[in-house]
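With one protein chain withheld, the remaining protein chains of the complex are depicted in position.
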Amino acid sequence: MLTALELIGIAVFAASGALAAVRARLDVFGVIVLALTTALGGGLTRDVLLGVHPPTALVTWPYLAVAGGTGLVVFWYHPTVAKLRRSVLLLDAIGLGLFVTAGTTTALLLGTPEYTACLIGVVTGIGGGVLRDVLLREIPLVLRQEIYAVAALGGALVVVLGHVAGLPAGPVSILASALIAGVRLLALWRRWNAPTAPKLDG
Amino acid sequence: MLTALELIGIAVFAASGALAAVRARLDVFGVIVLALTTALGGGLTRDVLLGVHPPTALVTWPYLAVAGGTGLVVFWYHPTVAKLRRSVLLLDAIGLGLFVTAGTTTALLLGTPEYTACLIGVVTGIGGGVLRDVLLREIPLVLRQEIYAVAALGGALVVVLGHVAGLPAGPVSILASALIAGVRLLALWRRWNAPTAPKLDG
Partner (left out) sequence: MLTALELIGIAVFAASGALAAVRARLDVFGVIVLALTTALGGGLTRDVLLGVHPPTALVTWPYLAVAGGTGLVVFWYHPTVAKLRRSVLLLDAIGLGLFVTAGTTTALLLGTPEYTACLIGVVTGIGGGVLRDVLLREIPLVLRQEIYAVAALGGALVVVLGHVAGLPAGPVSILASALIAGVRLLALWRRWNAPTAPKLDG
């Protein structure tokens, strides 16, 4: 079941990358490259930080097929997909939840300290989107708006606390993923934003 | 011979990075840093993904000397080099062929699955140019135009098929490199471009 959910997360992130690439007028290959980068970038970064060589994403062909195939589908059908913007935001929030949870769990299983696992989980969740935005010359969305990073960190904390308390991993993962997705969607729905600094004089 | 060809590839990519840096009005140190990054970035990325520590490019001083020296030469003589723009594009295509082939071969020798080796070969070939463009705040050229990524992937496939079929590595490498360079140059010459998506309504 976790694998199925992971593949959904990959498809969702791939769709967000592909849509952003279509908006930037990239050609079909650019769209596929950006779909792959957005969907797999977070996991690649996690594996490079943890020393997993070669990274899981590069040796698991279903991940590649789902990410690339999603990019192609978005390229051909993007007007429809664009109209589904709300669905994409919903799925994107679910993808964030799944990726943060999976990244934190992977780091814990490899024996990293708890706070390190939290950080690596957050990096896994946000890494793909950061790469997408940097390649398209945007300031990464996660830096600019909404309670994105905090939702991710909160969910990673739930995974770690469950691990420390010896709770079963399955239900804790589902709870953490739902928490991240829920907070993220609430922030979008209610237009929650964190404070920005008052205007700079200098 | 392969080493000689690799050094040519490094020089060519270093020249493309240095020229881009000169156009962005960087000072002499910026030009050299960008020459090094463009020439060695693809190989660095490959080695980080494969777990080769420290990366080959950082422990092979001729690579560093050729890349840095080329950057310096371009800085001093760039009006001439700029007039040689066609030659640079020619050499750049050859460099792409050599880097993709070398990257794919390195990955196969380390025992990665065939499709993983293809991806790592492509990353080796395009990584340096992506870093160059990101540092100069451009959307990477490989995402925007031309049959660049497809030529790279096709050449990597040839290397892998030759490996699976047990053909001798030398001739296959030369064939793959020539194929990549040839397709890339044809695309430039005929102004082939991949389709972009029709205009987005939303």
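Letters A and B mark the chains as written, and numbering starts fresh at 1 in each.
As a convention for this text, a residue touches a chain if its C-beta (ideal position, glycine included) is under 8 Å from a C-beta of that chain, and two chains touch if they have at least 3 such contacts.
Remember, predicted model here, so these are calculated numbers, not experimental data.
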Given B:Leu110, B:Leu136, B:Ala169 or B:Leu185, the one touching the chain that is not displayed: B:Leu136
Residue in contact with the excluded chain [from B:Gly51, B:Gly69, B:Gly154 or B:Gly182]: B:Gly51
Where the unshown chain meets chain A, residue by residue: 48-51, 107, 112-113, 115-116, 119-120, 130, 134, 137-140, 142-145, 147-150, 193-198, 200-202
Those residues of chain B which, in the complete complex, touch the missing chain: 21-31, 33-34, 44, 48, 51, 53-55, 58-59, 61, 64, 75, 78-79, 82-83, 85, 134-137
